[in-house]
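In what follows, a structure is listed as structure tokens, so that the remarks can point back to it.
Every protein chain of the complex appears in place save one, which is left out.
Naming follows writing order (A, B, C and D), and every chain is counted from residue 1.
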Amino acid sequence: MQRYLLTRVVQSLFLLLGVLIVVFFLVRLTGDPTSLMVAKEAPAEQREAFREAMGFNRPLIVQFLDFGAGILRGDFGDSLHFRQPALELILERLPATFYLATVALLLAIVIAITIGIIGGSNPGSAIDSLGRALGLFGQTIPNFWLALILILIFAVNLGWFPSFGRDTSISVVLPAVALGFGSMGQLVRLTRSAVLEIRNEDYIRTARSKGISQFKIGARHVFRNASLALVSVISIQYSYLLGGSIYIETIFSWPGLGNLLQQAVDGRDFPLVQAIAFFISFFVIALTLLTDVAYALIDPRIRYSS
Amino acid sequence: MVVKEEVEVIKEVEKEVIQTVEVVKEVEVEKIVEVEAPDVPKGELIVSVSTFPNSIYMPNAAERNASNVANQIWEGLTWVNDDGEVVPALAESWEISEDGTEYTFKLREGVLFHDGTPFTAKDVVASWEAGKDPSNAYAYNAEKAKAVEVIDDYTVKMTTEAPDPLFLRSTLSKDWAMIPAAYYEEVGLEGIEKNPVGTGPFKLIEWVKGDRIALEAFEDYWDEGLPKVAKLTFRPIPEEATRIAAVQTGEIHIANRLPADEAQRLLGVENVKVVRYPSDRVYYISFNNLTSGIGTPIEDKLVRQAFNYAIDREAIIDALFNGYADLSTGYITPGNLGYDASIEPYPYDPDKAKELLAEAGYPDGFEIGMACPTGAYTNFEQVCEAVGGYLNDVGITFEGGEIQFMESGQYWDLEANKELPPLFGDSWSTTDGEAYNRLQGALGADASYAAWNTAELQDYIDRIGSTVDDVERGKLYSELHKIMYDDPPFVYLYEPNTFEAINTAVQNYKPRAAEDYFLKEVFIAGAE
Amino acid sequence: MVADSNILVRVENLKKYFPITRGWLFSRQVGTVKAVDDVSLDIRQGETLGVVGESGCGKSTTGRAILQLHKPTSWHVFFEDVDLTTLNAAELRALRPKMQMIFQDSVAALNPRHSVGKIIGEPLVIHNVGTAREVHERVIELMEMVGLKPAWIKRFPHEFSGGQRQRINIARALALNPNFIVCDEPISALDVSIQAQVVNLLKELQKQLGLTYLFIAHDLSMVRHISDRVAVMYLGKVMELANRNDLFRDPLHPYTQSLSSAVPVPMPKHERRRRRFILKGDPPSPSNPPSGCVFHTRCPLSVEMCVTTVPEFRELRPDHFVACHLTDTETGSKIPEQTVLASELT
Amino acid sequence: MEPILQVRDMVTRFYSVDGVVHAINGVNFDLYEGETLAVVGESGSGKSVTMMSIVNLIPQPPGKVEGGQAIFSYGEMAQDLLQLSEDEIRHVRGGQIGFIFQDPISSLNPTMTIGSQIAESMTEHLGFSASEARSKTVELLRNVGIPDSERRFNAYPHHFSGGMRQRVMIAIAVACRPKIVIADEPTTALDVTVQAQIVDLVKRLQEQMGVAVVWITHDLGVVAGLADRVLVMYGGTVVESAPVDNLYEDPRHPYTIGLLKAIPRLDATGEAETEELEVIEGVPPDLYQELTLCPFAPRCGYAFDRCWAEVPPLIEVGVQHGAACFYDVERGGPRNGS
Partner (left out) sequence: MTAATPQVGFDEFEEQTWQKRLAYVGRLLQRDRGGMLGFILFILIVLTAIFAPVIAPHDPLKQNLRAAKQPPAWQEGGSWEQPLGTDTLGRDMLSRIIFGTRVSLTVGFFGVLIAGTLGMVSGLVAGYVGGRVDGAIMGVVNIFLAIPYLVFVVVVAAILGRNLLNVILIFGITDSPIFARVTRGEVLRIRESGYVESAVSAGASTGRILFDHILPNLIGPLITLATFEMSAMIFYEAGLSFLGLSVPPSVPSWGNMLQVGRQYLTIYPWIATWPGVAIAITALTFNLLGDWLRDVLDPRLRRSRK
């Protein structure tokens, strides 16, 4: 297990390096940010001076090595736009994004798994129909559209929740619902199909042959095995929520990373784009790693098979 | 448009520069006057900004939302007041040499920075040096001064290369924030950026990136009795719908840059008034005679006039701005120095356009390249589409079958390198009350973004740029206005109105046409 | 070199180890499954050599390794005097027509997206035998030979029953006129009444076409029925090899004895009286085989030598090979009566 | 002796995309206390479906028990299992009727310890506390021959070999001391040496507990060694029912006869060693067709016009011996009347 973990960590580091290289050169392909950074009225000399000052006129490979060396020192460079260390900017935004993504995910998980298991165990029932409908709607309603509707109904008309920002403890509700809705749809569907599949497993027949009640079969036998199927999906959804909250963060002015990324990308803020891409990739990769570990914890077959 | 009838102009605000500000929703203005301003700063004013400010250090505050925050923290030597007059700020008085290149400033005494250090002449020098740093977006502003010398603690002399009519009005008022020299030496630009220390009415409490910029009243502000609110918070909300929702729910007091249509929604809402004012920004389709346009029909004056006739700009304004934009007559706008009010906008006359085209030798029109940026300006993609439609109607087709839309970053790269097609859409704003900067930027021979230049235009630009006398300069502007109308280097489109929604508790707030905020006199009715 | 011209296939020291690996970018070996460990066999022209053993004993791996479907770890296989180990891929492909295989899982062995005609004709197409018309005719011929109606030529595997699918497999294996066929548990997935049909078909084809079979199965009765000689495997090793009558009438190895005693006989009265030796526990894992004689952990006779020394595979009697230390004397390896009821482990 | 279970005219069908599968077409049999009843048949003969139908363990949908009775009686109680609600029948399952399934790998929940899987039914039906159930389980594990049972309580199924897992399954089946254990091909997936162990274990437990065992299998060899009576099933019907000795020595249904001749014998001597196996030609019946004739008729050498016209009922042909055939093999001609 330890050695396995170690190899996985080393692999992950290589992946990160790959991500860095790809992102660095991709971002450079868009041209340099001078036009976006320097005022329109500025004379050509100032544009050149800016390039010089930012080091954009150096060969790409030199810029890359410089960048790489910086990262090894924990220095992701300064944001061009904010003229602050990129790392600081990210760390400032990170908690909000994490918070939003986590709440959205938890919301999705709790609702989806409850409905999925109950519905999947009773195909054709009202709850099952609800689950199927949720599953389909989750995947057919654009989340930014939903976000606007939520604001209209719950913030403006009913006044139950704030319309933007992260000021109070209930501020997270609307964005989390809007963000998690798609994931909830996905999870309901998967839970349902996992449950349907597990219901056909021999060990469920065994459990039924023991005369265990429906509820206990669901709670003990189905849930745990279904969660095996769900762990990787949940991890994918989580990384999706972490990296994909941009629309929602923009609409709700949520002070998170998605917002920052959009600005960085719009402004060709190379160091910031790179650093954010690095961090998001880092979390995606770390999540994959954690998923594997989670599997080992949930599935006894993996834990002991070394 | 049924809705529009109800929002007719109710009240004109008196002051001159902002005379075009309309209160769209009926407000009992008298009530505002009745409320007594508090003696000490009270309450919290919450203002939304439509983008995330990149910086609140003036020379690097890349656009209006950022500089509006910076305006509360920093001050320059001069200030342009609500009437458009240059008045003393940190400089009490100044003298200008005969040749117009030497300025001697007497600095205000007793001004303190937020960190408690007094403001003196060496701070002016430090501010100049910090402002010149090439990593600043507006470094060129500081560079307009060739030398800055300390005469004594409260006297400074600045030298410019040539007479500069905008030096006092523009450079020194807005773009040149005064920073404490010792502090700058200690922390550098990055430190200034992070922990701004200015002389302004408000000082920074915290900047939660992406969430809020919180300011509080600076007790030792030199202008006695100001500011009036204890706390001033800026909240970035990029999504228009959310800004409207938030002002409706009372979560913010002032929401700016609202789309005309959506602003209508606020009409029935209690405690919110909606105002609109023209912003000094011209939208246009530019012609190119420097690179890509050479040898194309657009070099012909008749063709360019035809284009101006071909487009139903009123329809565009009605459809896309709910009628709230002004037809543009040129590069000089109604609020600008030297604006010639007698010039009528080109009418929509497709027949005349076709006639002109035929006269120019293109009875069946021709094909030409056109490009527009996306994601840069409100509704501009749709404006371009509409323009394209009207041009099609008079026989103009586009290379590649359609208008090229480009992501704005890429677009400006190409524009700065003069690599855009012969026709391209853009806009240019100024905050100086006159058009020099945009004339020079878009038409000047050595300007990066210029795509059109003629000897005649260049001559006018040069003369305007060195004429310090306002009346003389105004005349030149007027002549140029006429010339650029007759021989248009642009298809003039419109100057949009800006809508703001304001909570009625906000008192003594006057929107300025340049969309710049100075909030030290604003207070909240009933604030505790 | 193969001396005896009667011998079609000679397997020498066949070993097939499967590495247990971990990791995806930097895989490394963490263990070895010794699926087949040092097996030597001769298969004679025209005979059926049965291979029996419990699951995991390496009998299927042996069959596949002979046909080079698994690359063995070390070995020599002579097929008609040609050492297959020295051939390159193309040469091997050219030899394939002569050696074919019939698989246990008749469903899996048939591509679900191919019609019967395509499946049976595929080997012909691969080896460029004849025109499309000739292939078609040959397919019809083969289908008739194995008892399938030619009219079914356009059907797909899922439309057939298990027995019919196995007939399709047989027809496919016969397509190129092979002289050696490895039958890997060809009937164990079939119903009893169908098993007899397939076995009879195999026997008849052997008679007709002069085929040589390596018949792998775990059903001792069936192996006995069809084979001329039988090899008994346990944990990757051959324990005993002899003529089928010698092997079942007078098994020398304790494992063979217990194996055949464990097979129930469909004769109630007889079955109730029969003496049986029931082995303890399950076979050990091939990834961690016992030392010495691999059978010693379950052998009722095991002595110290069995734990330490690997027994030699010897020809104890003419044509009767066995790998057991205790078979030096005639009776040494017979399981004594008193162990008969030692069936339970507690 | 009163039968503990009487099944009458049971009909089960599956409604699939391709049509209706007539899985069980009127099955009748009795099960007596403490006996071992072997149910023999090929795949698709309906042997498992019959047993699963009785206790509502077939997947529904697509399966549906469409008729018949299954009277389960012990003591004074007698109830038709087919009429019980799911909640009622679930107390019969596990409590009164235990199950052993074919594949011990897939039949155990991979994510639960084997101990808890056994203890589960005790807490459910016997009302044991967790610790009671635990100690009983440990005892039971020891009883089914799992050494070191205290420690093995917390092991997971994948730690066990196939034989051990089947012992666990057996422990689950007998955990609540049921009246009936239904063993559905319990040794098919196992090696022959392990099969012998399991057969012995079940026999021993049966003696200890006096439970009736229904042993479903296709292996006539296994049946010979353990059954008291045998049901032979074909095409969703019982074609022959007899005490074990009778069946092997004096089979009356052509299918049974053919089946017995089709298997080679390890103890064969002399001529039998080289003899060709006799073959039942043809393929098993197509269950998508409704049964209107003898299901075996298309493969039967004796079939005559009546066999093609109606389904033969189980006819008494000897003591406790029934055969569903219109042809009298003994006499060599169609049976009189019926």
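We take it that a residue touches a chain if its C-beta (ideal position, glycine included) is under 8 Å from a C-beta of that chain, and two chains touch if they have at least 3 such contacts.
Here the structure is a predicted model, which is why all the values come from computation and not from measurement.
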Where the missing chain makes contact, among the chains that are shown: A, B, C, D
Selected residue (touches chain absent from view) among B:I96, B:A182, B:V208 or B:A319: B:A319
Residue of C:N111, C:N177 or C:N288 in touch with the missing chain, whole complex considered: C:N111
Contacts of subunit D with the absent chain, listed as residue ranges: 16-18, 21, 44, 282-283, 285-286, 289, 293, 297-298, 301-305, 308
For subunit A, residues in touch with the removed chain: 14-16, 18-19, 22-23, 26-27, 29-31, 132, 136-137, 139-142, 144-145, 148, 152, 200, 243-244, 246-247, 261-262, 265, 273, 276-277, 280-281, 284-285
Sites on subunit B contacted by the missing partner chain, in the whole complex: 240-241, 259, 261-262, 264-265, 312, 315-316, 318-320, 374-375, 379, 381-382, 384-386, 388-389, 402-407, 409-410
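FYI, only the chains that are shown with their structure count from here on.
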Which of A-D and C-D has more C-beta pairs touching across its chains: C-D
Distance between the centres, which are taken as Cα means, of subunit D and subunit B, whole angstrom: 89
Subunit A-subunit C separation of Cα centroids, rounded to whole Å: 53
Centre distance in Å when subunit C and subunit D are each reduced to the mean of their C-alpha atoms: 31
Residue list for subunit D, restricted to those that touch at least two other chains: none
Per-residue multi-chain contacts in subunit C, two or more chains: none
Partner subunit D, residues of subunit C touching it in the complex: 54-55, 161-164, 191-197, 199-200, 203, 218, 220-222, 224-225, 245, 248, 258-260, 262-272, 276, 278-279, 281-283, 343-346
Residue numbers on subunit A that touch subunit D, as the complex places them: 200-203, 205-214, 216, 220-221, 224-225, 228, 298-301, 304-305
For the subunit D and subunit A complex, residues of the former touching the latter: 55, 57, 59, 86-87, 90-95, 98-99, 101, 103, 106-112, 117, 120-121, 124-125, 156, 158-159, 169, 172, 175
